[in-house]
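For this view, one protein chain was removed and the others were kept in their places.
Chain IDs A, B and C follow the sequence of writing; residue 1 opens each chain.
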């Protein structure tokens, strides 16, 4: 298991819905932004130029508490290889004064080439 | 288990990302639109006026195939009560010529009142 | 000026923000969906296969009234060629009981080829 990678996300108007809280699907955006920073923009662009992209294969999410406008979430991410073809990210969104994760989940990624075929996770793409 | 509720979703520019396929988080939007139609807009507005709202508690999703611009997905939804406090939606997105679901998942909902407290699923809100 | 093309848009959770109303940027999504239906999905896919795409060049929008969850907007669109290279869409979002457009605007489109060069609007792409 990797070290924990921290990434801050501030909640803007666009992230909320009329319930007053963050729209549930948007945590997947926050988690992806954090993954891109954990892996690194340069590495992702380099892989993409080589015709390889990460694709989300499986998601499990549990929501415990809602975030609201102006909150600054701490997205905490760790990852581990699951065989040669799967990369598991364990990701949590923490409120500033949270005693547990407000939202947590498992995001399982695979890699595909330009023809949509599975390729092994390029381990040199990992921090 | 309820009957299967069908809801069409056409893929627009806004739904795709630069990979050429639908952005993974957007299936949660499609599934929610389908749930709102399955339950019914009038019932949801009526519940909301009574201070009760559905909230997503848990999500499990598996992605098998990507949809692209111009595709018209058939969102297939069934649901069942899981005790008094949980409503499980089984939802799938099918491509027009699909042999299996392109994306499928379980979306578990709970109901909360205006103070954020859990309340039983109002069964008269179900079709 | 073309005939008026009508396209309905129901407001879902995803469209609103914590103010209780539709997030301002989302009207651009509604307007684009309406344009895609006005031009036609088949024609757009055919143009795209030929390496030609519509691109938004200029936008003017005025917001008079907000829409909320459950509202069903009537998007009214007309268009006209502005020279050979510009296509002007005049678009409005009407609330069910509206006395004037809730949001209205001008969306000016151009066409580009695969190298990002301007090409004339393919007039056979217009209804």
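Please note the rule applied: a contact is a pair of C-beta atoms (placed from the backbone, for glycine too) under 8 Å apart; a residue touches a chain by one contact, two chains touch by 3 or more.
Model, not experiment: these values are computed from the prediction.
**Q** One chain isn't shown here. Among B:7, B:23, B:63 or B:79, which residue touches it?
**A** Here the residue in touch with the unshown chain is B:23.
**Q** Across the whole complex, list the residues on chain C that are touched by the chain not included here.
**A** Residues in contact with the chain left out: 19, 24-26, 28-29, 32, 53, 55-63, 66, 105.
**Q** Please identify, in ascending order, the residues of chain A that touch the omitted chain?
**A** Interface with the chain not displayed, on the chain A side: 10, 12-14, 29, 32-33, 36, 41, 44-45, 48, 69-70.
**Q** If you put the missing chain back, which residues of chain B would it touch?
**A** Contact residues on chain B toward the absent chain are 13-14, 16-21, 23, 25, 68-69.
Simple rule for what comes next: only the chains that are shown with their structure count from here on.
**Q** Starting from the mean Cα coordinates of chain A and chain C, work out the distance between those two points in Å.
**A** Taking the average C-alpha coordinate of chain A and of chain C, the gap between them is 32 Å.
**Q** Quick one: report the Å distance separating chain B from chain C, using the average Cα coordinate of each chain.
**A** 26
**Q** Where in chain A do residues touch at least two different other chains?
**A** 19, 25, in rising order.
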